[in-house]
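All protein chains but one are shown at their positions in the complex.
For chain A:
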Amino acid sequence: MTNIRIVQSAHVAPERVVPNDELTNYMDTSDEWIKSRTGISQRHVSTGQKTSDLCTIVAQQLLDKVGWQPKDLDFIIVATMSPDYLTPATAAIVQGRIGAKSAYAFDINAACSGFIYGLKIAEGLLQTPHARGMLIGGEVLSKLVDWHERSTAVLFGDGAGGVLLANSPEQGSQFIASDLETLGELGDSLTAGYQPVNSVFNTDATDSHQQYFEMDGRAVYRFATHSVPESIERALNKAGLLVNDVDYFILHQANQRIIDQIAKRLDQPINKFLSNVAEYGNTSAASVAMLLDQELASGTIKRGQTIVLSGFGGGLTVGTQIIRY
């Protein structure tokens, strides 16, 4: 348990909204088909904004909202699976643009669990009282989507969300317990953004992996509906809490049907599982932070409440962080 406080949150999504009906221009699908299987009604899609652009907007909003100076930050972490470059890191681009000269900055990639893995790393970096850091999950997944492949294209969207974190011993907020798990042996069931060995020395002609999202739907569904409740249960055990002690669950927004099934497995009412998947689709590492910010802004989540944050996705990875907000 660490006295870490989520001081502020922010999120942004590209202005361009693509409703389900518009996707019928590019593939054989329908609004009814997408809604009934995923709960998704629309997604926000970049018309040129890069991941670093979305993350910079979130970073600037975070500082403006709380009145911190850029130099007050000790570190900036960006969780993303769709960075602008392999180098420089998205976090380094953000650091440069906002002028956070005292902050070291780096990206992490744990796909849709990235924000949760980032919280765990941030907790380790915030052991000194009054240390301050920024964690952002940001994605432009639209560049990893084959927009003619209906089994995957309907699922994803773009956006970014982030938090300012501080070690604040006197304020009562806590990171209570966490659980991280990686199932690398199942990694092939969800892939995107393959980087081929295309040098002059390459002799492997059989390299047929794709740059776009590919997913074994049933394997991923089984993983999510089993591994997420198990991860939440393990984290609750470490925290000495019962599932009924949790005020709200903020899960990675992949698919409403998966969220419904996880609620059922945990024997909890669905109204404790907050959701914005209808509006944004699956935004991978951004989803938990985007939803958290919406629910803080609306006043649904209040100081002192016990919140479960949980991510799951490519890797395959799953992670849970229990906080007292």
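Criterion: contacts are C-beta pairs under 8 Å (C-beta built on N, C-alpha and C of every residue); 3 or more make two chains touch, one makes a residue touch a chain; residues count from 1.
One rule holds for everything that comes next: contacts and distances are computed from a predicted model.
This figure omits one chain of the complex; the name its UniProt record holds, of "ABC transporter ATP-binding protein", "Response regulator", "Acyl carrier protein" or "Branched-chain amino acid transport system permease protein", is "Acyl carrier protein". Residue A:225 is the one among A:56, A:225, A:253 or A:321 that touches the chain missing from this view.
Considering A:16, A:37 or A:143, the position touching the chain not shown turns out to be A:37 (whole complex). Taking the whole complex into account, chain A touches the unshown chain at residues 36-37, 217-218, 221-222, 225-226, 257, 261.
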